[in-house]
Each structure stands twice: as C-alpha cells, then as structure tokens.
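Removed from the display is one protein chain of the complex; every other protein chain stays in position.
Then we have chain A:
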C-alpha cells in the first residue's frame, strides 16, 4: 500500500489511468478462487483507488464530501444498533448482511484515507478519525455478536452414545482375594467406536447453520486488523465450553498428591474414567474443535492452529497430569490392567494427537503425550514385576484348611486370564524384559501354527508367573504335616491351574505341551495321595502267605480290626479335606474305591468262613458308600453316625 502513497494525480491522463486500474481491480476482485491474501490486497487497492478518484474529481474538496457521505451512511447503519436491545444476527440475515456491508465500507474508507498523506489535510484527518471511531464501535459490537452466536448455537453432545462406558471388564481387582469370585467373565468389547477413523466421530460443536456467519465476522475483523480481538473472544468462549464439557464428563482436577493418596478402588474407577474421557475428548471433542477452527479460520495461516491450541491446552494438560500422577504412584500389582488400559488408549490416540497438534506450537503437547506414554509403559512393566514379586513372596503361616484351591492361586489365575486381551501391548512392553531367574520354562516345541503365540514374550512371562506360583504352592504344601494332604493340596491347585488355562485363551499361550505336563503332574499327586493314604490301610488286607488258602481266625480278626481302625481314622480326617472340583473328586473316589473296595472284597471273600463274625465291622457296601463322604470339606465320624 505504501507504493500507492505517491500523492494525488493532477492531470487528465492520470485520471484515466487510475480509472482503468480501478476497473481492472474490480474485475479481478469479482473472480472466484482467489486466495484470501490476494483478495485482501485487491480490496485494499480498490478502496485506495476509489479514494484517489474521488480526490481527483473533487478539485474543490468534492471527493471528501463524497467520502463523508459514504461514511455518514455507514455510521447510521452501525450506530443504529448501539441503542437496539436486539442482537443483530438474531434479527435476521438481512440485518446482518447490511451491518457487515456498512462495516466493510467503513473499513475501506479507513484504508483509503490512511493511504493518503493525511498530515497535510485537516479535514481528511478528521474524517479518518471519525471512520476509525465508527470502526472501533463496530468491531466491539462484532466481538459481542460473535460471543453471542457461539454461546447460543453451541451444541452439547451426549458422550454416552460415543463410546460405550463398559470398559473391557469392570471387575475391580482390589487387594482382597475374597472378593475375587470364580465367575465366568463376560467379555464385553469396548471397541465399538475406537476402530473408526477419526473422521467418523466428528460432531458440530456449533450449529452448522451459523458457521458462515462466524466466518463472515472473522473475515471482516481480520480485514480490519482486529484479528487479535476475534481470537480472544473465540478462544475464551470455546475454551470455557470445553471445560464445561470436561466437567460434564465427570472428570475433576486432582492434585498429584491427592492421586497418590487415593485408595485403590477409587483410583481404579478414576483410571477407568480417564481412559474413557481421554478417548472422547481427543477423538470426538478435539477433532470437532479442530474442524471448527479450520472452518472458521481456514485461510488465515497459523491462526486456526493457534486458536485450537489455546482452547485445548489447559484441558489436555489436566488429563496428562492425572496420567503422570498414576504412573508415579506405587506400582501395585492390581494396577496393572488399569495401567494397560491407559497405555493402550494413549497409544491408540497418538496418531490423532500428532495430527491435531502438528504445528510447531503444538509440539509441546505432542511431546508431553509421548513422554506420558513412555512413563505409563514403564509403570505397567513395574506393576507387572511387582505382580511376580508379590506372587513369590506371598507367605502363609498356617496350612490352608482342607487342602483346597488356595486364594493366591485363584487370584493369580483370574488375573492373568485377562492378559491375552492385552497381548500385543504386553508383548511390546515385555520384549526386553527377562522373566527372571527362578524360571524353569519349558521350551515350546509345537506345530507351526501355535508356535507364534507360545513363543511370544507374553507367553514366556505367563509361564514364568505360573512357575513362580507353582513353587510358592509347593512351599505352602510343606506346611501340612500329613503327606497325603500335601498331595491333595497340590493336586487341587495344579488341577485348578490347568483348568483355568484350558478354559480360556491362555491355552494358546501355554501350549499343549505345558497342559500335558501339568495334567500329568496333578495325576501324579493323586497317585501319591493314594499311596500315602491307602497303602497302609490296604496292607491289613494283604495275604502274607499267598500259598495257603486262608488265615487263622485270630489273624483275620486282628487284620479286620486293624483295617477298621485305620479306615475310620482316614474317614474322620479326610471327610474334612476338600476337593472343590466335582469331577476331580469323583475321579479320585473311583480310583480309591477300585483299590480299597476291591482289596476289601477280596479279603472278605477269601475268608468267608469268618465273615459273619462280629469282628467284621464294615460291609463292602458300607466301605464303598463311606468313601463317597471323603473330601466333602466337613469332618465326620464313622463311630457315631454309622454303627451296625
């Protein structure tokens, strides 16, 4: 524009040149597909040329009079609204466009007058000041209108429809084993929306109908160099809307100290909520906000991304801080799954974040996200390690009554049953983590189709965890004085382990070989139990002289008595023991039955002559039936209840 400040032309020729130039500028200005920058230049030029023309025609000040008239007209249109209680854009499109036209006209006049050397002409200067004063009034008004439009047409959206609230599992793993029931988990998927491309979740934060209005206000304010005021107003309304939405989601600001002190159940639900809000805020709200900024401020260079950053920064930092606080907290084993949820959510959102904050100014936010992701990963690994440590260091002072499935076993197996869902993340995080020293992991050696899963890092770690668990269970079994009960305990627990693996996706990671080996293991314990309990009992029934046909009566009597006492003793003790799994209990009874009942029947059969004697305390049927009472978990006695 400075180039035009060459003064006012003085003769006819110039007048024609100016007129011609003006004509060309007007024609150019009418073309579509102009970049906004270029259009602005043309507009400037246009008003400038018209000013020169009016100045030229005016020899005696006629041009200024013309300018004044135009200004008067614009002023009337602008000032009229200053006393009107209605908002312009609420009054109708005609009113709005009239107003914009008047503002535009004023802006042109200001530009034109400025282009002239105003110092020399007092009148000109006066008009310029007046025009700028009117412009200021109009700009102030536009700012107000803008805020009004944004607030009035701002739209809330329901988060419920966006992402299902059910995050993969809502079982809360608190520290107490008791609450962990052996119930089938409902595998509810939360992947409803997360697989969508980010484009599919965009909503209109401001009603689509008013976008052109906002754009036109932006245009005229930026043209008149009131861009900063526009941004100020736009940012403050949108920032507040985001904050309101944020608290509408039920997320509150928490200090790091608060988070660190929070008890687990509360923290767990906050972590869940964070995962959920993070997705909605980034993938829906911010994506939509970004679109709004681009729609409104698209052609204005970095203004759009500047506004977007200012609107979103505080909320984003708030979310990030909670993540930092969680990652810093004590690495308790029960935190692992929630941490993995957070990690996966963040990893999943990274691409969106990188797109949303791609400009240089946003790199700060990008960086914070990447750092938090790393931190959450470290924290998850630490929790994973803590889980292992907790398993191997879990100590009991007293043997677990009845020899059933130990709570530790239940807890661990129910917990790791969730791991396959986090398979890829865990593999990524555990890639460089060695399972540890006390690791007797069987090298998998199976078919090509299973080998991938059984040899992934997570599989190694899973097997390492169960081997930790097994060795701890072995230690716990040593607390029983009764060798038979040690075997019952181990049988129960290893059986439970195998069932848990077989009944879930875990089997793919443990592999058939592992299952076979562990099946054999609990069967071995069953056999050991039988040997430990029944060998001595059955030994009463053994014939010491296989050659002779029968024993003496007194020997028979003695043997019979010995058997009865031993059997009653076993009955009394082992009805108290427990085998929670009905199938396993059944199997063991059958195999015991086979051994004991058969031996008893043979024994009695061989000594039929004495069997009506009082010394035969129990019939075969009675022994057989009594065996059914074993492992029921409550102590019984044969002497009181079943007397013949």
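Heads up, the rule we're going with is that a residue touches a chain if its C-beta (ideal position, glycine included) is under 8 Å from a C-beta of that chain, and two chains touch if they have at least 3 such contacts; residues count from 1.
Here is the rule we go by: contacts and distances are computed from a predicted model.
UniProt records the chain missing from this view under the protein name "Protein BYPASS-related protein", selected from "Hemoglobin subunit epsilon", "G protein subunit beta 5", "Prolactin receptor" or "Protein BYPASS-related protein". Listed residues A:40, A:273 or A:332: the one in touch with the omitted chain is A:332. Screening A:98, A:232 or A:587 for touch with the missing chain picks out A:232. Listed residues A:318, A:515, A:532 or A:597: the one in touch with the omitted chain is A:318. Only one of A:31, A:73 or A:140 touches the chain withheld from this view, namely A:140. Remark: the residues of chain A touching the chain excluded from display are 82, 85-87, 125, 128-129, 131-137, 139-140, 144, 147-148, 150-152, 175-177, 225, 228-229, 231-233, 236-237, 239-240, 243, 246-247, 252-258, 260, 313-315, 317-318, 321, 324, 328, 330, 332-333, 364, 368, 371, 375, 386, 389-391, 393-395, 408, 411.
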